[in-house]
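Would you mind keeping the following structure in view while I ask a few things?
Of the protein chains in this complex, one is absent; all others appear in place.
Each chain carries a letter (A, B and C) given by its place in the written order, and its residues are counted from 1.
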Amino acid sequence: MVLKRLHVSIWALALFGLPLFAQEGHGVTPADIQRGLLIYTSSCINCHGPDGDLISGVTLASGRFRRAQSDNDLIQIIQKGLPGTAMPPGAYTDDQASLLVAYLRSMSTSAKSTRNGPPGEPARGKALVESKGQCLNCHRIGNLGTVTGPDLTSIGGIRRLAEIETSLLDPSAEIRPENRPVRATVKDGTKIAGTLMNQDTYTLQILDSKGKLRSLYKANLRDYELLKISPMPNFKDKFTAQEMSDVISYLVSLKGLR
Amino acid sequence: MVLKRLHVSIWALALFGLPLFAQEGHGVTPADIQRGLLIYTSSCINCHGPDGDLISGVTLASGRFRRAQSDNDLIQIIQKGLPGTAMPPGAYTDDQASLLVAYLRSMSTSAKSTRNGPPGEPARGKALVESKGQCLNCHRIGNLGTVTGPDLTSIGGIRRLAEIETSLLDPSAEIRPENRPVRATVKDGTKIAGTLMNQDTYTLQILDSKGKLRSLYKANLRDYELLKISPMPNFKDKFTAQEMSDVISYLVSLKGLR
Amino acid sequence: MRRTILSLLALAATLAAQTPFDRLVNADKDPANWLTYSGTLDGQRYSRLTQVTPANAKDLELKWVLQTRAPAEPNSKYEATSLVSDGVLYTVQPPNVVVALDAVNGKIFWTYPYNPAPQARACCGRVNRGLAILGNTLFMGTLDGNLIALDARDGHVIWNTQVGRPEAGYSVTVAPLVVKDKVIVGPAGGEYGISGYLAAYSAETGKELWRFNTIPKPGEPGHETWENDAWKHGGGSIWTTGSYDPALNLLYWGIGNASPDWNGDVRPGDNLYTSSVLALDPDTGNLKWHFQFTPHDEFDFDATQVPVLADITWAGKPRKVMLFANRNGYFYVLDRQTGEFLLGKPFVKVTWANGLDAKGRPIRVGHSTPEGSLIYPENQGGTNWYNPAYSPRTGLFYIPSWLDTHSINTSRAEPYREGMPFNGGSATHEVPALRPGPTNKRLPELASGAIQALDPKTGAVKWQFKMMDVTDSGVLVTASDVVFAGGREGYFYALDARTGAPLWKAMVGGAVSAGPTTYAVDGKQYISIPAGNAIFTFGLR
Partner (left out) sequence: MRRTILSLLALAATLAAQTPFDRLVNADKDPANWLTYSGTLDGQRYSRLTQVTPANAKDLELKWVLQTRAPAEPNSKYEATSLVSDGVLYTVQPPNVVVALDAVNGKIFWTYPYNPAPQARACCGRVNRGLAILGNTLFMGTLDGNLIALDARDGHVIWNTQVGRPEAGYSVTVAPLVVKDKVIVGPAGGEYGISGYLAAYSAETGKELWRFNTIPKPGEPGHETWENDAWKHGGGSIWTTGSYDPALNLLYWGIGNASPDWNGDVRPGDNLYTSSVLALDPDTGNLKWHFQFTPHDEFDFDATQVPVLADITWAGKPRKVMLFANRNGYFYVLDRQTGEFLLGKPFVKVTWANGLDAKGRPIRVGHSTPEGSLIYPENQGGTNWYNPAYSPRTGLFYIPSWLDTHSINTSRAEPYREGMPFNGGSATHEVPALRPGPTNKRLPELASGAIQALDPKTGAVKWQFKMMDVTDSGVLVTASDVVFAGGREGYFYALDARTGAPLWKAMVGGAVSAGPTTYAVDGKQYISIPAGNAIFTFGLR
């Protein structure tokens, strides 16, 4: 099998890598914050939201915490939960909890937007997504669309504004592992496209372009490739600045089911 | 295979059975207390001791608890532990925790002794155990003795005085499941004796009388039996009242390793 | 390159539904798949696959294992029956982690790790018994009382509906049943004094379409079987899946115990529809008939077994019957059109009743008492939720049994408090209700389990395969006359469906507490079973 056009992104490493050890609140590095974000995204975001403000009365990005004075207090809460509240205990090592704290501390200062567009109108954005943007040819929003691209039903609930902007302006800048496109050619020449779900020494698990879950056996493939270039078009020049603002405001409003 | 001379002891049921549901501090039954004892014996006794007084400053049998006013407080401590102390959280259901509380509440009133013997002298008791009583032919205490009978190294740390008395005066009154003697005859007539470690549809696991762990395959046995009569002699008439007191005081003093 | 990819992806716009309801109705003709909890809507767990036979079952070998990745919780058990649709196996690791994997090689496609809210109550284990599927949608009940619809292709949530309030003890552990365009479930919680119901939700939107109160409210028929306002917390839980007869258009469902479990004195009367089986119109939820196995239950004798629908010869004539081996120790045959009692016979030692009368009503001789009464069978029952199977080939009904166990049933006055156990007593018994301990040192007469084969025409035990420990395993039978089942000892067995002779066994090292499934991919038959914290799949060498 052939693997082509692959290169290593240091930034992707920082995003995907899991921490082995961490710091203790001293000299936090950008890498620590990225690793904290990773944990936040997998464990906290569903309740607290991407901006840490989804629970009424709790604003993680404020840098102030009702029940915690110090980083150690925060670590205790992260590990042991808050009895009498919905905050569950979490099986985090001290190191992982410290990385989470590093990320929480960083939230208040992280940029909200990288562009200075006009104010957006979600209703117009919805129309653009469903028509001009042709987004539902690949994406799903609620009961509409398809499953070959990432599900956008809750995109505003799991991604920060700046991340959504980046996805529209430079789709290949960061392909998250859960959205990795795969392309394969069977020995008889048949082409197969889909999204990578899993892989091992002998097989690839994909959701193929017909919406079917299937294993591909490498022994039966002429070649295959995990794409580093997103199949999503770049919308920088497709949308006007106003349209871009509208679309972004609509996507940010999609909090879906959680 | 043949299973003979077996009968059901209601009392044993109460001791061995595990609770499915429990009460909530109302109308505690003797069965609840017995079931609480079972949990206590498996989970609490190693730190708190059979009389609940092994941890300095903590006397469970007193019926008073520094950090708990109500049964619900106790349940909380049992389930969640005491942060900052050696008391760990325990994976108990509400029901199980309630049974434990029922047992704790009962400890203060349960009898300490069933006989009115003279005061005992542990040193004399030790000599009796090692000579006249021939206890080490079957039992182990520290590095002495054998493993065919129950290990007595920590017997004072895991059994209450009244239980030790009963074992000496009426050994078959209660054979704990972990001390179940087994006797088998192989098809060729060979006799095998040992302690039951485990069993299933096809096999018995035993520690045989030579100190060897082995599986017996039922298909190879002529018959086998789990004994309801303890192989231990009754010491009621073997020891004088003074000797009995001495032996009991020695056994109670054996706190061993924990 | 990009153009190629995009045009391929565009195909996705025209996706066909994976599993329409027709497939469920005709599941018997499609034995390569396992599309409902019981395999077919009649609850038979009878597979038409015949590749594995009594002659070659000894050649079964391990194909793959999938262990749970999430840490096991101390009181969880793996009770889910897997679904298989077109080579994808869907399972629920406890408590509510849905995993979609390749049924041939065990590799995961996706996981949906739902984490129940901390206020979820689980009287008897953090469990889930499986999924339902319709079209491209999976349905799962949750320990915290919700019903969730997931896209079967990627595990994304489509909708999430609350079935009952977890803080009041309502949880959903049952595998839902899809009938037409509806998803049928109800709440567990018989040990928390819930007031039960069976409800139908729109598969498309999650909207509730009807609700049948298993504890009739004032003005509803059956309410007269309750006194003292006891109906308010009368139990009647739902926690094992029902069955459906498309020809009669009748939905059958077994109902849980009365609350408080052991104290019947506070609820005089028969306490309908606890410990009963119901026949309902699935379009409306209207009751067609009911049969109560244990009126005024005092022993926690839920009737939450799968009603097995069979067409047999009865007194020389074909008859549509329901086979029901009950927790109370009796095996029943009912006419499933009318609910008429045809036969009732104990399959284990029974002391709480001195037989049944002509209408099938027990002649009660035992009661829970404040002092404690020794009752056969123990409160875990002669059998329990563990699914039975029926083979139209052998004409035998296969059940997992706890042979001749007993418990001491103690009643007690106990006030209802929301969200707290409301048992009115307890049962002391030899066998732990939840996970087995690492070793079994019980005296053999105190507990044993068996797979029993009953002749529905007489209730006679034709054969039984006895185990040293009890079993929480479901049973599967195939058209090649092989029975599959396991037990707490960690063995998974193939037995001869006609004789009970063991054909093959595997030591899987954890208790089997779920029903086996069998399916085929590319012409090869597989048998899959959860055990301990893992799922094991076997096939011929």
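Note that in this section a contact is a pair of C-beta atoms (placed from the backbone, for glycine too) under 8 Å apart; a residue touches a chain by one contact, two chains touch by 3 or more.
Treat the numbers as computed from the prediction; the structure is a model and nothing was measured.
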- Which residue from C:26, C:50 or C:67 sits in contact with the chain not drawn here? C:67
- Item | Which residue of B:32, B:51 or B:151 touches the chain not shown here | B:151
- Missing-chain contacts on subunit A, rising order, are 3, 6, 8, 10, 13-14, 16-24, 26-27, 29, 31-32, 34-35, 91, 93-95, 177-178, 180, 196-201, 205, 226, 228
- Identify the residues of subunit C touching the omitted chain, counting contacts across the whole complex. 61-69, 71-74, 99, 105-106, 108-111, 435, 437-439, 490, 506-510, 531-536
- Footprint left on subunit B by the chain that the document does not show: 86, 88, 91, 137-138, 140, 143, 146-149, 151, 153, 181, 183, 191, 193, 197-198, 200, 202-203, 205, 207, 209-215, 227, 229, 231, 233, 256-257
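In this text, only the chains that are shown with their structure count from here on.
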- Task: Go through the assembly and pull out the chains touching subunit B as well as subunit C.
- Result: none
- Note on the structure: Cα centroid separation, subunit A vs subunit C, in Å, comes to 38
- Tell me, which residues of subunit B touch at least two other chains? none
- Task: Scan subunit C for residues touching two or more other chains and write them down.
- Result: none
